[in-house]
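One structure, as structure tokens, below. Some questions next.
Shown here: the complex without one of its protein chains, the others still in place.
The first chain written gets the first letter, and so on, giving A, B and C; residue counts start at 1 in each chain.
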Amino acid sequence: MNTIGRLYTLTSFGESHGEALGGVIDGCPAGIPLSEEEIQHELNRRRPGQSSVTTSRTEEDRVEILSGIFEGVTTGSPIGFIVRNKDQRSRDYDAIKDLFRPSHADYTMQEKYGVRDYRGGGRSSAREHVVRVVGGAVARQVLKRLGVSIYGYTSQVGPIALKESYHEFNLEETENNVVRCPDSVVAREMELFIRKVQEEHDSVGGVVSCVIRGVPVGVGEPVFDRFQARLGYYMMGINAAKGFEYGEGFHAASMRGSEHNDTFVMENGQVRTLANHAGGILGGITSGEDIYFRVAFKPVATIGREQQTVNRFGEEVTFVAQGRHDSCVVPRAVPVVEAMAAMLVLDMMLEAGKIPTRV
Amino acid sequence: MNTIGRLYTLTSFGESHGEALGGVIDGCPAGIPLSEEEIQHELNRRRPGQSSVTTSRTEEDRVEILSGIFEGVTTGSPIGFIVRNKDQRSRDYDAIKDLFRPSHADYTMQEKYGVRDYRGGGRSSAREHVVRVVGGAVARQVLKRLGVSIYGYTSQVGPIALKESYHEFNLEETENNVVRCPDSVVAREMELFIRKVQEEHDSVGGVVSCVIRGVPVGVGEPVFDRFQARLGYYMMGINAAKGFEYGEGFHAASMRGSEHNDTFVMENGQVRTLANHAGGILGGITSGEDIYFRVAFKPVATIGREQQTVNRFGEEVTFVAQGRHDSCVVPRAVPVVEAMAAMLVLDMMLEAGKIPTRV
Amino acid sequence: MNTIGRLYTLTSFGESHGEALGGVIDGCPAGIPLSEEEIQHELNRRRPGQSSVTTSRTEEDRVEILSGIFEGVTTGSPIGFIVRNKDQRSRDYDAIKDLFRPSHADYTMQEKYGVRDYRGGGRSSAREHVVRVVGGAVARQVLKRLGVSIYGYTSQVGPIALKESYHEFNLEETENNVVRCPDSVVAREMELFIRKVQEEHDSVGGVVSCVIRGVPVGVGEPVFDRFQARLGYYMMGINAAKGFEYGEGFHAASMRGSEHNDTFVMENGQVRTLANHAGGILGGITSGEDIYFRVAFKPVATIGREQQTVNRFGEEVTFVAQGRHDSCVVPRAVPVVEAMAAMLVLDMMLEAGKIPTRV
Partner (left out) sequence: MNTIGRLYTLTSFGESHGEALGGVIDGCPAGIPLSEEEIQHELNRRRPGQSSVTTSRTEEDRVEILSGIFEGVTTGSPIGFIVRNKDQRSRDYDAIKDLFRPSHADYTMQEKYGVRDYRGGGRSSAREHVVRVVGGAVARQVLKRLGVSIYGYTSQVGPIALKESYHEFNLEETENNVVRCPDSVVAREMELFIRKVQEEHDSVGGVVSCVIRGVPVGVGEPVFDRFQARLGYYMMGINAAKGFEYGEGFHAASMRGSEHNDTFVMENGQVRTLANHAGGILGGITSGEDIYFRVAFKPVATIGREQQTVNRFGEEVTFVAQGRHDSCVVPRAVPVVEAMAAMLVLDMMLEAGKIPTRV
């Protein structure tokens, strides 16, 4: 299924080296002025070749919106869009045509479908993320009008991790460095580390943290459709994601109840909690406090070293990846995490009846 | 939405202290001999009062199957079932009627719905898990015929954690101790630790690990419906779950690609990987290797200590939980994790066309 | 799939002669006082044995609500309910066990599932309608508070048909006769006709007409999810339904545009139409005018005459139905049509955001 969401949905299509990628956004409220520039801005944040730590391939990701907007405003009709691939036929894929690259989807795609677009990973390429970034950029513009903000940032690259919680940082600083880390000193360390890994023809994993502010009380449901369950689905659907946690996450496993429980207090006539170990969600339903969560990413599978593998004829072969690739996806994963979060929040706010008919 | 699944679905209803909980299983293949005893056995594994480390409340959870089985065999029609609550009217809830218990769903449920069944947490109680256990027990019987096995176990309780990977243990040993840990020495430590916490009128979190064996290559999809994304949704929908990871999980964030990549090899004519850092999933699609994952649980919110909180009139009050509760949910969460995993695997195998028409 | 609806859903289970039928209503708004008596009243309207023209089998259809209501009011949690079958084991089905009754589902069920609960048609029996009647009775109580009313009635039995449009009748009169026809003279003719058919050991078809009043402008969508498309799905899902039309229906095929077009006029500051050939729906979206539609039913397949057929061993055999059955389902189909309409209207009003958060 290539559709995500219940009421605000994104249907995605396209392969890494096909004619175009694109999608259909359905369920966007009517009457919202929509800026194509802001959408393009988000695509540019994800684009390869934007900095010294990302691949120097240049993909020009130009969004073309085909429907659903009339005189600059959403009409309630589905928003169709495409992003054309450039020069998709020019490269030579003969070397990897029949080969199963280690820790890529080549083998499982071949087995599942019996046929495979091997060019650049085809449908399983992270290039598909451009579609999600567009879906998220539209959702974000709606959310902004509702007072909801989403802040993603790089909190770990290999062994280098931020020690402090998000409260200690100015999350508006994130875009000021190439790794998208709100602490400029740690950011510099991360950058140097990624370069070193790159020089060693290797890759490295990391963590994206994210904070969502302004979601009202009452979004999410108490049984299956907990806010965190649906958020987990959205995050674990990002390429290379290996783990998801919210609030205290895995750390909660070693805590006591007396430590972890959040005391309710009254603050300006509002029910609030003193701490927010819960991460803004109680019993699957948002509490009005900040929602915060983390997503772990594995190291990029494509490395510039010789690797052993097999081909689809069952022969053992060696393989060295050609071309230039990211050594760490985490900085470019930040806008993808934000986009997915934006779509999920809008979808669930719609479900919870938290969107006024006219935004 | 109180339905989970696409092709094998479970619709759940019922509150902690209502007349009955129950559900409808839809999409179970026809022609499967189904044992009510095995279903009851799974319910008994989850039941409170089963051991020294679980609450001494005794809930007799007797499943009554109402449809979908004829002469002992599934008919392809939906399987309706109920589990009656005993003595649901007898307790006195006046003390917590208007109160928001810290780190419970009382506040968010009240805000969301404007009305609330306050008896024992109502719909947001973990008692709802009995419904899932039945749904999972049915799925498991189908999976067993397909050669799929699911092994959940307690891998961490507070600070006490298994050090070794699942390969080092005999997972059939899990049921031999009250905490459901496959290492009997660590199990004993965990048990003592839980008792200590209990005596301190406190609670503690933990981790359930789980291994799924026998899933064929090709289950899951490359974009949104990755196996791990849907698994994450199922796991994060369990009460008290705070984190989910599979394969190397959060540890992958600090690994290098050269370390994490799984080398493909041929083994008896089969494509296999030397290691399985990936956790049995490549590009969202199962690879035929073992699937393994971990779910973090927070400490139980109900503790026998005085806590500050507020009531629904905006007054700050103090509160001490009455009655007896688990100090650590993890041992009783093991069958719930297994049940959710079983439902997900069956659902996705059906989607992938991996179930023969006549099982 | 045994679930119907998007936001107001009904999941159904149960067989004609199993332990119980039942269902789960999900998505009912919270805070609605719900009368169990009104639900029971609707079940009684559908019950066999209620009059001279319905089968004299007596089914006592007693609904038991198990969840989702607290202190008489809906809580937003799913409403589980069951209706037990009485004496379901007592009859002898050996005569039809292996036989495919003409124009019943015996053959197709056997072929589809490879196994079949042959007792009284099992899952394919119209007895399943009790579940829908409960789902509809709950929806109706919500709709009543929103000013929406639904009037079904018998407009044709065999060759005897009402000539006038629904405007000519007092639809509150429908329940005053056993055939549920608002014209007492025609009703009497229908009743006599059904008795005659009964005496001839035969059965006869008919038509249920239905009018929905009070649905606001704006419900339904312009492409796939037209109000009439979803209504058609709900109606064609009723046992024995063979056709569906709304507004001028099949008659529109022979009309001219100049005749059929509805002129817009202003009436008390409201946009209205002079006539309502459209049947209250323009471009798939409700216009605020009355919605009216008709559902054709085939004659009951069970007749008291000898029929030729085959059994599942491929042998040609003769067969005479035992027991007492309706000769015309139409009077008892009226509450079923209303129930389905009620569920659909509530579902689509929820989708269109036409239900205030607190009803």
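Convention: a contact is a pair of C-beta atoms (placed from the backbone, for glycine too) under 8 Å apart; a residue touches a chain by one contact, two chains touch by 3 or more.
As the structure is a computational prediction, the values presented were derived from the model and not from experiment.
Between the chain not shown and the residues C:8, C:70 or C:107, the one that touches is C:107.
Touching the chain that is not shown, out of C:64, C:98 or C:202: C:202 (per the contact rule at the top).
Hidden from this view is one chain, which touches chain A at 1-3, 9, 11-15, 18-24, 26-27, 30-31, 64-68, 70, 73-80, 82, 112-117, 122-123, 358. Residues 1-4, 6, 12, 100, 102-105, 107-109, 111-112, 123-124, 128, 156, 158-159, 197, 202-207, 217-218, 221-226, 228-237, 239, 241-250, 252-266, 269, 271, 273, 277-279, 282-287, 296-303, 305, 307-310, 314-316, 352 of chain C touch the missing chain (whole complex, contact as defined above).
Operating definition for what follows: only the chains that are shown with their structure count from here on.
Chain-level centrality, scored on Cα centres against the all-protein Cα centre, points to B.
Per-pair tallies of C-beta contacts place A-B first.
In terms of their C-alpha centroids, the spacing between chain A and chain C amounts to 46 Å. Separation between the centroids of chain A and chain B, computed from CA atoms only, is 27 Å. Centre-to-centre spacing of chain B and chain C amounts to 39 Å, using the average Cα coordinate of each chain. Each of the following residues of chain B touches two or more other chains: 1-3, 12, 112, 123.
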